[in-house]
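Note that one protein chain of the assembly has been removed; the remaining protein chains are unaltered in position.
Letters A, B and C name the chains as they come in the text, with residue numbers starting at 1 for each one.
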Amino acid sequence: MSILGGGIFKGMAVTLRNFVGSYINKKERLTTNDYSWRPDGDLPQGIGDYPKEEGEQLSDTTTVTNYSRNFPMLLHDGGEPMDTVRCVACQICERECPPQCIYIEKDYDENGKYIKRPAVFDIDVSVCMSCQICVEVCPFDAIVMNSQFELSTPDRFGGLLVRRDDLLKSNDYYHQIHPEEAAARDQKMAVEKAAKEAKKKAAEEKARAAAEKKAAEAAKGDAE
Amino acid sequence: MSLVLIDILIATVPLMLIFASLFAFTTWLERKALARIQNRIGPNKVGIPCTRISLFGLGQPAADGIKMLFKEDIVPRGADRLFHLLAPILALIPAMLVLCFLPLEFPWTKSLLPVQAFLLDGAVIFFFAITGLNTLAVFMAGWASRNKYSLLGGMRAVAQMVSYEIPLVLSAVIVVMMVGSLNAAVIADAQTGFNWFVFSPWGFAAFVIFFIASLAETNRSPFDLPEAESEIIAGYFTEYSGFKFALFFLGEYIAMFAISGLAVTLFLGGGDGPGLANAPWLSVVWFIAKIFALIAMMIWLRGTLPRLRVDQLMGFAWKFMLPLSILNILVAGFAWHAQQQDSKTITVITWVISLAILYGTASGLNQLNRGSARPRKYKYAE
Amino acid sequence: MSELSHEPLLQQFPDAEWDEAAGAVIAPLGQARTVAEWLLGQGVDYCSNVTGVDYLEHEVKEKITNDAGEVETVTHTEPGRIDVVYHLYSMQNKTGPLVLKQRTGRDNAEAESLTPVWRSCDLQEREVFDLFGVNFKGHPDQRRILMWDEFEGHPMRRDYTEPFDYEWEPTPHNEILEKHQKGKVIV
Partner (left out) sequence: MSTAAAPNYELLQQDGLETSLLEVSMGPHHPSTHGVFRMDVKLDGETVVDLRPVFGYLHRNHEKLAENMSYLSSMPFTDRLDYFNSMSNNWAYALAAEKLIEVEVPERAEYLRVIMAELTRLVNHVSLVGFFLNDLGALGTPLMYAFREREKILDLFEQASGARMMCNYFRFGGLRNDVPEGWLERAGEVVDRFPSFLDEYEQLLCENEIILSRTQGVGNLPRELAISAGVTGPMLRASGVAYDLRKVDQYGIYDRFKFRVPYTDGDTGDCYDRFMIRMLEMRESIEILKQALAGIPKGEIMGNAPRVFKPKPAEAYGRIEGPKGELGFYLIADGTPKPYRYRVRPPSLINLTVLRDMCLGGKIADTVIILGSIDIVLGEVDR
């Protein structure tokens, strides 16, 4: 180093550049946005008070990205939630959930027959770590991740145990928060449904062909 | 009798008010400047209470002060309570005392007789005698709070402050030698008209040594070993909370003001500055502006430099600062005699020679102490 | 990453078996230390991983062709055992894993410590001692590493049962919910 204490002066030059830089090019240097300086004075939504409508972003640093996930929600295809719920209470997600935070009870109608619906579907939001394993293992696309993160409640047990009815959200709400993913998922389900129908149709034809062949043999049998 | 008392009160109470408010302003300045260095914004929410006007966060020091008042004041069971209480007070008194003797000519003090007594003849000696008390207060805090970390902090503080007192005093000796008097006002007047001591090479070297030693005296950035967060939690004031902690804080800042004030009187020409002719009260503004320049430098250093280790700290004081300041006195002596002949060429020659000598010894000593600490080159494997 | 072949090891120590399924060399009883020192001499200077594996008493069905020629399955019970597995590499010539296993019984399990040969086994053997209960002869400082010293039992064993109500956290679902409803006032 040439002059005495050269390294220290170089270091101080860097801090000076940062000091001046945080005033000049805010985008590069300043990651926290300073709202009280706003010339028009009005603070944007979210700092101190809550967003009025659903989905409005709090501040431009907490942009809600398309894959962002917070806590799961159950999907139903519109109308009265409990008739069109997709979940059939097969309890795969309850078994696979790493922190074991899902609790399901099957629904039975009056004479004890298992109807494909969950009577109780609780998620303990204080234990859930939003890892999205339940979404992956669910064969019926019944559970997806919500991105709503204003869930603070004063009560530690009841408040953080989200019951089935609060979990149920409509499919078009899902389209609203995660448009891409929702569209891809619906398209995949449509393809599967089509494949299933095709298979069912093929099975019916085979059954009908077999029935005709049997009828033909029967006809041939009693013809001899 | 009471008249004299009133005069003294008129002189001291505004001084206390001004410096207390300057303390509040400096805490805000430090937090904002450090934040901006680190690309943050710093306090900007606390303004006028229960309104949304935030005044760039200027209310923050007031908020901190009130918070400190209501914080619970925990005294560890094993601590001996008297010294635990006494230490912060003792840390504050010397700093406050010294403020009165800075050559600040407030306009209203011109006519009052007893106030002239403040500008006593042995001001510089008085200054060093009083600031020596600070070491005692720090070690008392370290020992009294009966905590291993504070004990370590206390011992470090004693070693550091004692060994940096000597370069501090030796670099002040040069100015006293040049001016010939210990009176702060006389030293300030000797530098009027922009021939501040800092512009001469020995004066500049003395100023640099004085500034570095003052950093160590007030436990500021590269020398904040007594309160090293990363090694010994908070050093001597680990066990302090509530108002006692605020007192330590206040003590440290007022000590910063006091020692920068002395640096300004000795090297930067006291209240001297342009535009004094038509507005004599400007000298106070210049004086405080120069103090804030030094404090800004301290904050800048705090934002950049890491901390020294204890043995390096000692080595730096005894093996670098001390020999340099003694040599500086020698060089200043010769230069003073050379200047008596007051011929232009001789002064220029003496300046150049002294500059060469000082810089040569400084970098020589630096190589000596640094050992093999060099940036290294590394090999790459494919 | 060429394979570190185990043939020379088997020639050097005839009574070391080769477990094909796991691809590991089973160290002969009591000779693990000499095997390790010999390997160090061969340039295997880096022991990457030391861990324990607990096998309970279990039946093993094997298809063996008996004397009559057909294949029939014979079940015999394997005694419970704990394996201490060492993954060895050579940093000098950058060669692949050589897996060395020491086998011990399940109660008062004993194994030879390889810390004097490779110091990286120091903390990992202490962890096997702490979680599996394998006592390493010759270990310089054998103490519990993850559990606190007064802890009894070895949590990683397959038959380890957690003491009842052990630092239990009242979360309101499944069996904790029943205890709650059974009237035991918890919160």
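The definition used in the following text is that a contact is a pair of C-beta atoms (placed from the backbone, for glycine too) under 8 Å apart; a residue touches a chain by one contact, two chains touch by 3 or more.
Computed from a predicted structure; not experimentally measured.
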Omitted chain's touching partners, listed by label: A, B, C
Listed residues B:Thr131, B:Ser145 or B:Thr304, member touching the removed chain: B:Thr304
Sole contact to the chain not displayed, among B:Ile53, B:Ala279 or B:Ala373: B:Ala373
Chain not shown, touching residues in chain B: 34, 37-40, 148-149, 151-152, 221-222, 224, 228-233, 302-312, 370-376, 378-382
Hidden partner sits against chain A at residues 1, 5-8, 10-11, 13-15, 17-18, 28-29, 31, 65-69, 96-98, 129-133, 136-137, 145, 180
Could you please point out the chain C residues that touch the chain left off the display? 1, 21-24, 45-49, 51, 53, 85, 87, 91, 94, 97, 99, 118-124, 131, 144-148, 155-156
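Everything below uses one rule, namely that only the chains that are shown with their structure count from here on.
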Chain-centre distance (mean CA atoms) for chain A and chain B, in whole Å, is 59
Rounded to the nearest Å, the gap between Cα centres of chain A and chain C is 41
Between the Cα centroids of chain B and chain C the separation in whole angstrom comes to 63
Residues of chain A that touch two or more other chains: which are they? none
What residues in chain B touch two or more of the other chains? none
The answer for chain B against chain A in the complex is residues 33, 36-41, 44-45, 54, 300-301, 303-305, 359, 362-363, 366
Chain B partner contacts - residues on chain A that touch it in the complex: 4-5, 8, 11-12, 14-16, 18-19, 21-23, 29-32, 34, 36-37
